[in-house]
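Worksheet: one structure, shown below.
All protein chains but one are shown at their positions in the complex.
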Amino acid sequence: MSVREFAMPDLGEGLTESELVSWEVAVGDTVELNQVIAEVETAKALVQLPSPWAGTVARLLVQPGVVVRVGSPIVAIEVSDAAGAPRTEPPARNAVLVGYGPPIEESSHPQRRARGALLERETPVAPVSVAPAPVEDAAAAPAESPRATDMPHGPQAERPMSTPPVRKLAADLGVRLELVSGTGERGMITRDDVLRAGAPAEASAVPPVLQNAAQTGPDETRVPISGVRRRTAEAMVASAFTAPQATVFLTVDVTPTVELLDTVRARARDGARPGILAVVAKALCIAVARTPEINARWDEAAGVIVQWRTVNLGIAAATERGLIVPNVPRANELSLDRLALALAELSATARAGTTTPTALRGGTITISNVGVFGVDAGTPILVPGEAAILALGAVARRPWEHNGEIALRSVLTLSLSFDHRVVDGQQAATFLADIGAILAAPGIVLTMV
Amino acid sequence: MTELTLAKAINLGLRRALESDDRVLLIGEDIGKLGGVFRVTDGLQADFGVRRVIDAPLAESAIIGTAVGLAFRGFRPVCEIQFDGFIYPGFDQIVAQVAKLHYRTSGNVRVPITIRVPFGGGIGAVEHHSESPEAYFTHTSGLRVVSCSNPQDAYAMVRQAIASDDPVLFFEPKRRYWATGEVDENAVAPPLGSAHIVREGSDVTLVAYGPLVTTARDAALAALDDGTSIEVIDLRSLSPVDFDTVEASVRKTGRLVVAHEAQHFGGVGAEVAASITERCFFHLEAPPVRVTGFDTPYPAAKLERHFLPDLDRILDAVDRVMGRTNSLSSLEVTA
Partner (left out) sequence: MLRSLDQLDDLTTAVTAPDALLQLLPPDGNRVAHPDLDPWVADIDGAALAALYDDLSVIRRLDTEATALQRQGELGLWPPLLGQEAAQVGSARALRRDDFVFTSYRENGVAYCRGVAIADLMPVWRGTALSGWNPYDVGMATPAVIIGAQTLHATGYALGCAIDGVDSVSVAYFGDGATSQGDVAEAMVYAASFHVPVIFFCQNNHWAISEPVGLQTKRPIADRAPAYGIPSLRVDGNDVLAVMAAMRIALDRARTGGGPTFIEAVTYRMGPHTTSDDPGRYVDPVERAEWAAKDPIDRLERHLDSLGLLTDALRESVAKSTDAAAAELRRACLALPEPAPLTVFDNVYAEPHSGLERQRREYSAYLSMFEGGAS
């Protein structure tokens, strides 16, 4: 014996409530299965409710005239036979034309189902292997049947595993993933793996030379080859052995420029202090516009010479950790003041050791100011990926031809190395001559822009 | 071993099917006396009679629905829908009945129906005769969907499709009907659901099916000129897709390009790209790229060469996954 409660059913078209009009039975009455026990009113019609069980009416839960929500109990019946054995009541639903209808949502806070212990992977999966599997395996396995494990096996090697952001980092640092061993799950190459393999931690303030203890023999000092130095060396080797380089020289009487600098500085804005380097940089940008072939690179893989429309001007900078070449992006769009400010900023960050990887990327042509070391000229080595590099010597007072006589003048030597695949001698010479002409007589710019 | 056109290879496959199982019958418009508008059923009614090669009244829904009734009776009907663009009147019978009957009847009723459909463009046709509707059917569970690209596969796969106890949508690349190739009736056929590596390579995995397999192969040959090694995979089966073969290839190359004539959004290429990204994320050097028809209705004949992926568009996509300058370089935001 058990008391069951019968809830108000949905009587059509998703009604949410009905009025209980009248009871056809009273408490204590015996009812048969499907016997009509009540009349309820829907929007239009009077509907008879058949009893779902045979038994005795235990309680009438609703007064006649009351509007009842679908799903609310209306009558309790003491069920007399085994067919009414206790069962879990299905949750009330608003029936629709074609089925049970959507379940009535509980208004409590949504919650996840309780989960048991999450199963770990049953068999540890081997890290990415480059060993070939027997050829028979690949041929025999029918394509239809699922593989036993998630790892495919085949006779060919696989790419090193990594994520796109880490791949990008590796590309930026020039790290080859095939040579890195991954410490991540399933042999994945992680960001740390790449950083370890490539540049040392940028945050480290200790110069790498001091990081690695120098071993000292009797007549020699052995300094381990560190990240930056190694990278620089690799770049130079790559440059030297890929691009055929030639150098042209031009010595210029820059006295007019030197004399102009005072005026220029007086007129400078935003605290800029243009010097010879800024002027040379400006002159270079103007000259690039006249010989655009110099601002380019040889792309062997794609089979093209890429000629850039903007000048991202690299400035070779010597730092404690070694030689780096940060660049001023779109230098050709900068005024002399802004150029001077950018150059000053660039050298300040380089000295502080805080140059970002972004600043080191994307250069198109470079100036190497060897003059600060007191030398006249040099044969600079191209930065890989560029077609020209201009070395700037020291400004020295020298006897020079001036107005038909010998006079002491401020003299400067420019040295231009260029990639002879991209630039021919005439172009290089023209380019260099333009820069020289501007430095010799700045007013000549009026004919060049 | 004989050299046959793709159309004749299918004809031979149908002939062998009719010979080997007398429950096989063909039904479609103009397949009897005329031998089909592409002559794929040429000569079959003459040899097998009007009860086995049935010219149907002009009603695609009825072609399919009648085949369902025949399947109930234990036949193996092979329906022909005359052109891809005419499959839609029969769409309801295909997705609501053919696809669901086995499931609905808990496996009691088998539906060994093959629905042959010439598909794809490149034949300079008027509207509705150049469609690629395969994605509607790969999206419908209960159907198998395949597409042959060459005469050998055309012969073997049509026989396998007919022999399968499942319903099969058999898409025939109509612009390749006249392409010739060796057909060896005794060759052991690979499973119907398997993909085929058409040519091996190491730099890029190029996946195609149906009419574009030839184009993909041509692209791979042309790419040798700039030193790029492309592995070409003929998917062959679009439901199920042999992801294992594609996965193994992309784990090797790290780059995926998928090409199909069908429209871009929600095409088979989207499924392949998503699934391979899930499976090969940590091996990918570049995001997968799809080379497809535009998201427009199939255009007029004079414009179709822009709509259809060709060798150059495929190689442009290859450039993209190789990280080289490509048609989209100037459009991309620089990082």
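Chains: A and B, in written order; residue numbering restarts at 1 for each.
Methods note: contacts are C-beta pairs under 8 Å (C-beta built on N, C-alpha and C of every residue); 3 or more make two chains touch, one makes a residue touch a chain.
Keep in mind it's a predicted model, so treat the numbers as computed, not measured.
Q: Which listed residue, B:Phe38, B:Phe75 or B:Phe282, touches the chain dropped from view?
A: Going through B:Phe38, B:Phe75 or B:Phe282 one by one, B:Phe75 is the residue touching the chain not shown.
Q: Out of B:Ala56, B:Ile81 or B:Leu308, which touches the unshown chain?
A: Final answer for the missing-chain contact: B:Ala56.
Q: Can you work out which residue in B:Val198, B:Val241 or B:Met322 touches the chain that's missing from view?
A: With B:Val198, B:Val241 or B:Met322 as choices, the missing chain is touched by B:Val241.
Q: Touching the hidden chain in the full complex, which residues of chain A are there? Just list them.
A: Given the touch definition above, chain A has residues 6, 9-14, 33-34, 42-45, 49-50, 52, 83, 87, 90, 92-93, 95-101, 113-116, 118-119, 143-146 touching the missing chain.
Q: Over the whole complex, note the residues of chain B touching the chain we left out.
A: 25, 51, 54, 56-57, 59, 61-62, 64-75, 77, 89, 92-93, 96-97, 100-110, 112, 141-142, 144, 164-166, 193, 239-244
The criterion applied here is as follows: only the chains that are shown with their structure count from here on.
Q: What is the distance in Å between the mean C-alpha positions of chain A and chain B?
A: Using C-alpha averages as centres, the distance is 38 Å.
Q: What residues of chain A sit close enough to touch chain B in their complex?
A: 142-144, 147, 152, 154, 156-159, 161-164, 167, 186, 188, 301-304, 306
Q: Which of the residues in chain B come into contact with chain A in the complex?
A: So the residues of chain B touching chain A come out as 190-191, 193-195, 226-227, 240, 242, 244-245, 247-248, 251-254, 281-285, 324-325.
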